[in-house]
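In this view, the complex is presented without one of its protein chains, the others remaining in place.
Labels for the chains are A, B and C, by order of writing; each one numbers its residues from 1.
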Amino acid sequence: MKEINDKLIDDYTTMLLIRCFEETVDELFTTGVVAGTVHTCVGQEAVAVGASSALQKTDVVTSNHRGHGHFIAKGGDIRRMMAEMFGKADGYSGGRGGSQLMADYKLGFMGGNGIVGGSIPLAAGMALRFKQQKKSNIAACFIGDGSVNQGTFHETLNMAALWKLPVLFLCENNLYAMSTPVAEGNANTDFAVRAASYGMPGVSVDGNDFFTVKETIRGYAGLARSGEGPAFIEFKTYRFSGHSRGDQRLYRTREEENTWKKKGPLLRMKKYLIQNDVITEDDDRKIKISVRKKVQEAVKFSKASPYPDKETLLEGVYA
Amino acid sequence: MKEINDKLIDDYTTMLLIRCFEETVDELFTTGVVAGTVHTCVGQEAVAVGASSALQKTDVVTSNHRGHGHFIAKGGDIRRMMAEMFGKADGYSGGRGGSQLMADYKLGFMGGNGIVGGSIPLAAGMALRFKQQKKSNIAACFIGDGSVNQGTFHETLNMAALWKLPVLFLCENNLYAMSTPVAEGNANTDFAVRAASYGMPGVSVDGNDFFTVKETIRGYAGLARSGEGPAFIEFKTYRFSGHSRGDQRLYRTREEENTWKKKGPLLRMKKYLIQNDVITEDDDRKIKISVRKKVQEAVKFSKASPYPDKETLLEGVYA
Amino acid sequence: MTMVSYSEAIRQAMTDCMKQDPDVFLMGEDIGVYGGAFGVSRGMLAQFGPERVINTPLSEGSFVGMAIGAALTGGRPIVEIMFMDFITLAVDQLVNQAAKLHYVYGKQARCPLVIRAVGGAGRNYGPTHSQNLEAWFCHTPGLKVVAPSSVEDAYTMMQEAIYDDNPVIFLEHKLLYPIKEDCILKPGKTKLAGSKRLQKGGDITIVSYSYMTYEARAAVQILQKQGISVDLIDLRTLHPLDETIILESVKNTGKVLIVAEEPRSCGISAEISSRIFEQVYDYIDAPVHRLTLPDVPISASPSLEKAAMPDRAAIVRAVHELCSK
Partner (left out) sequence: MTMVSYSEAIRQAMTDCMKQDPDVFLMGEDIGVYGGAFGVSRGMLAQFGPERVINTPLSEGSFVGMAIGAALTGGRPIVEIMFMDFITLAVDQLVNQAAKLHYVYGKQARCPLVIRAVGGAGRNYGPTHSQNLEAWFCHTPGLKVVAPSSVEDAYTMMQEAIYDDNPVIFLEHKLLYPIKEDCILKPGKTKLAGSKRLQKGGDITIVSYSYMTYEARAAVQILQKQGISVDLIDLRTLHPLDETIILESVKNTGKVLIVAEEPRSCGISAEISSRIFEQVYDYIDAPVHRLTLPDVPISASPSLEKAAMPDRAAIVRAVHELCSK
């Protein structure tokens, strides 16, 4: 029991860490402390953490442009992540990749991606490799609702199903691809049906409920691990923030946002934990403070880190 | 009645013309009279002619690498087609395109294509234009079973359905993509299911029966014409020849080929016409002779035609 | 006269053409309510409606292909590629369809298509949101590639591109969007013209395009004060390339600096250099100098991005070096 509760608190803490990290990042970009652009995942924390909680350490994860949450959930060091936002030498990519292009191969976080749909075949290729090596690891591929319209989605899902690859396609449907509502980009908005057309299981679940996310993934991960092949899981969720820096959110109403905020994953998780006596309000406050401190430290670390030396510009183009 | 019968004889004649054209082309390439490579559609004539018979003159057709039948059915001049095989100046493309890249824009035959899946968005774009102009024409897009695995298939079908474009995707499933059996390339070989995933009607029919082809297309063409949007139709058929020149057909058995030859579209059409007293055996012989003569004339014409002048090499890169 | 920005000029050109010609329409991701990632088509959905301002799903390969299909049947689509980096997904349709169909179908097909590709670094967007890939399309017979560097050209050349009967890659640079000029924009159907001399000078020729021309203009001012007189040529049409004016200039100055924001190897700068080498070799006083991006991905970090990008200071330095030879 204690173990289970500790794990729950851990996961809740990670969700809070993601939230705090993202809100801080948002502010840093909005106020111009950091240049460039960024996509934050505020509101979608249950998917990232539910997934990491369901998966094993040796499984690999690929991500997209909105990947900070996936990375933190996989164990990413937020100091090096934050430093990467700042374009600093201590960043995960030494300032080369920026917000969208960070990875930690040792952790099995195989990287964010700047190309929508770009990581889909990559994840399947990793799964192919696991299969060739007869390993029981799986690959988890985070994608957004917009990416299901890329050719790679179609091509890869077919091959993944055909060859029964151990890969899960985890689709965060936050109702919009940038400014485009799902119904404006898809003739059929029931994505799970697409999976069927490739002969793989497809299911759609509440992505704001940590437990639903975790249990659903755990189930399909087990199947994939034991050679039953891939699955497609849609998580209904919502991003609270704009698409990226500078988005005025003209394509949706404030009312809609508020409705979703009330259904937010953190509120729900907290409610559960308190109702089930896993934590108290005071614990919650303490966790939030500790999380904030960590993020502030990461900012401090990043500010102190130097910019990458111009002399290194040409280093690392080739292995 | 006479009119209906005449039309049937016309269509049967066109099927025979395609058969004879293709067999002749095959021989010319195999014996080295003509260089390069070619894809013939022997065995698939019912789809091409059934479609043209169901569509209207002002509808447009896009084709693929195996497109001679589609072109002839749309009214293509076999002399200029044959001359194009020979790479001659009188060919449809003046020798520039070759077997895969011929078009006759006046006839609404918008061209063959060397890229599998390449014509799918083109056809939808033509349909988009019809829709913008509020015309009642439709676009028919001939594709093979192999092309359904291209990203363009997925992307375009979604957009076509989303915008209710007047386009029909006519998929000739001849069981193989080059050497790859359908089940080796597709996790789910029931292609019509894919259409459903885009929210468009999908159906699978016998592609060797002229009447089935024609009636099915006529139905969906009517819907598309009246604003009901696109449809996907799969025609089960078989190519009697190899994929292209030099194919030894190691991937399938002679028995399988023979079974399909017995179910061939010409035999079936002929049987129907004779049983229903539309033609006699003697008529059939006569038609075949006349068709052969036409093709021989086309060969003669092509042999006499000069090669394109080298001085014209740079002409026509830009409009 | 009014102050107009580069992005407004493009919007104005598209708007003017759309008002005049029902065949012209827009396609692209988030070009509707959002007005495009850089706001270039802002307001156009309200003005022209969803049949002519077509907000597409994330399907670059196919919506470019659909635009080609529409163009082949008489439409004049303008497609926005949000970041030029994503044009990678549409290369097949552009190279194997749009570029070739006129030639390979024996001149029957016409493909009047404009691809608005948003290129360029300088805004810390990182390796996959900062590239200039225009050289690929200059290496593709049948495509035209143009790149306006001024507000006025942005307007005029967009009109010209729309009315050209060929597929045109229209390169826009992020850093040019906010730049304003005092100018009057006049609708009219002129033809895509070639390179243009922006400033006459006798000491050295500078050839550049897009945002690099903007930097070059600034460098020319600095150099002028230092007593160096530059013949500045803005390429504008990158392909097919008419080198006449460049060769003339080089004959006169004997020295050339080519400035191009693109990976160095096999780029536009190499093509220009080679043509000079081949044709006016005898007039050259010093080897042609190319100022380009190094062969390296563009970093998100400001320090590395800046280190990679040529700018006015680098241009001034290069000119000094060349002139001391």
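By definition in this document, a residue touches a chain if its C-beta (ideal position, glycine included) is under 8 Å from a C-beta of that chain, and two chains touch if they have at least 3 such contacts.
From a predicted model like this one, the values you see are computed outputs, not experimental measurements.
> With the missing chain put back, one of C:33, C:91, C:183 or C:218 would touch it. Which one?
Once the missing chain is taken into account, the touching residue is C:91.
> So which of B:43, B:67 or B:97 would be touching the chain we can't see?
B:97
> If I consider the whole complex, including the chain that's not displayed, which of B:107, B:223, B:274 or B:317 touches that chain?
Once the missing chain is taken into account, the touching residue is B:317.
> Could you tell which one of C:32, C:127, C:167 or C:254 touches the chain left off the display?
Touches the omitted chain: C:127.
> For the chain that's not shown, point to the residue among B:24, B:52 or B:149 touching it.
For the chain that is not drawn, the touching residue is B:149.
> Over the whole complex, note the residues of chain B touching the chain we left out.
Residues touching the hidden chain, for chain B, are 35-37, 84, 87-88, 91, 93-101, 113-117, 146-147, 149-151, 177-180, 184-186, 247, 250-251, 307-310, 312-314, 317.
> Which chain A residues touch the hidden chain?
Counting only chain A, the missing chain is touched by 60, 62, 91-94, 96-97, 101-105, 110-111, 113-115, 118, 120-130, 132, 139, 151-152, 155-156, 158-159, 162-163, 316-319.
> May I ask you to list the residues on chain C that touch the chain which is not drawn?
61, 85-86, 88-89, 91-92, 95-96, 99-100, 103-104, 126-128, 133, 135-136, 138-142, 239-241, 262-263, 265-271, 273-274, 276-279, 281, 284, 286-290, 294-297, 299
Throughout what follows, only the chains that are shown with their structure count from here on.
> Once you draw an edge for every pair of touching chains, what topology comes out, line, ring, star, complete or other?
Topology of touching chains reads as complete, every chain touching all others.
> Round to the nearest whole Å and give the separation of the Cα centres of chain B and chain C.
40
> How big is the gap, in whole Å, between where the Cα atoms of chain A centre and where those of chain B centre?
46
> What's the distance between the Cα centroids of chain A and chain C, rounded to whole Å?
Here the centre of chain C sits 36 Å away from the centre of chain A.
> What are the residues of chain B that contact at least two other chains?
Residues 151-152, 155, 158-159, 162 of chain B touch two or more partner chains.
> Mind pulling the chain C residues that touch 2 or more other chains?
56-57, 59, 61-62
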